[in-house]
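Every protein chain but one is kept in place in this view of the complex.
And then subunit A:
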Amino acid sequence: MKIVIENVGKTFTSAKKEQVTALEDINFSIDEKEFVVLVGPSGCGKSTLLNIVGGLLSPSSGSVYFEGMMDKEPNLAIVFQEIALFPWRTVYQNVIYGLEEKKVSKQELKEKADFYIDMVGLTEFKDAYPKQLSGGMKQRVGIGRALAVEPDLLLMDEPFSALDAQTRTLMQEELLTIWNRTQLSTLYVTHNIQEAVYLADRVIVLSRHPGQIKSIIDIDLPKMGRGEEQYRDKFERYADEIWQLIRNDAVEALKE
């Protein structure tokens, strides 16, 4: 199974009735169990692309499809930048949301919920409402809710950007640990280059105006322990390579 993004383009009509090309000629695919990270400067169309893949926005041209899925609706889950928990549902009830819609048995529902709540380390807060949680905990619920449906493709739009630097680092480690257990095909959006190199099997670098693929970089590092001393040089070389690709665009973005 793989997910193919084929010739995807998107134009918006701006408030001044001008056509804005947000994305143009986007072609790539996500293999089974692959972690693909989209990076690019602000406004290059990362969220737009993720929303198209997630079925929340129609592309102006091209299409997104699953290949090699036998007679089964593809199952998607999104972890939103805005977190988007249902404030009237407890942690437990938020995590089971997707499962409820899948009509799984009561027994299975409870087992899965407990399993994934434990995985994101929130067993103690099962019955808490979102407003009683810290930012990092909320985002963990969001991740738990997405994992619980065991999606064919997991989409994450800058899930940690609202968190402080320390929590963010811890959450990245935790995400990797979780990912190693679940091995879900993942499309992850960030503008943080370190984060991209830390998490990705493949990094897709987008440019701005119009948003196009500038380069696709395979990260040839072991999945776990990339932060260790022995990989520092290689890590830094990847990060620098990406930064050089983005640099000009990022400077341009600042001037707007």
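Criterion: contacts are C-beta pairs under 8 Å (C-beta built on N, C-alpha and C of every residue); 3 or more make two chains touch, one makes a residue touch a chain; residues count from 1.
The rule is simple: contacts and distances are computed from a predicted model.
Protein name for the hidden chain, per its UniProt entry and selected from "Fe-S oxidoreductase", "Zinc carboxypeptidase", "NitT/TauT family transport system permease protein" or "Phenylacetate-CoA oxygenase subunit PaaC": "NitT/TauT family transport system permease protein". Taking the complete complex into account, A:Ile78 is the one of A:Val64, A:Ile78 or A:Ile213 that touches the chain left out. Only one residue in the set A:Lys10, A:Lys46, A:Arg145 or A:His191 touches the chain that does not appear here, and it is A:Arg145. Residue-wise, the contact with the chain that is not shown comes from A:Lys131, picked out of A:Lys72, A:Lys131, A:Arg181 or A:Lys255. Touching the omitted chain from subunit A are residues 54-56, 75-78, 80, 82, 84, 86-89, 97-98, 101-102, 129-131, 145, 149.
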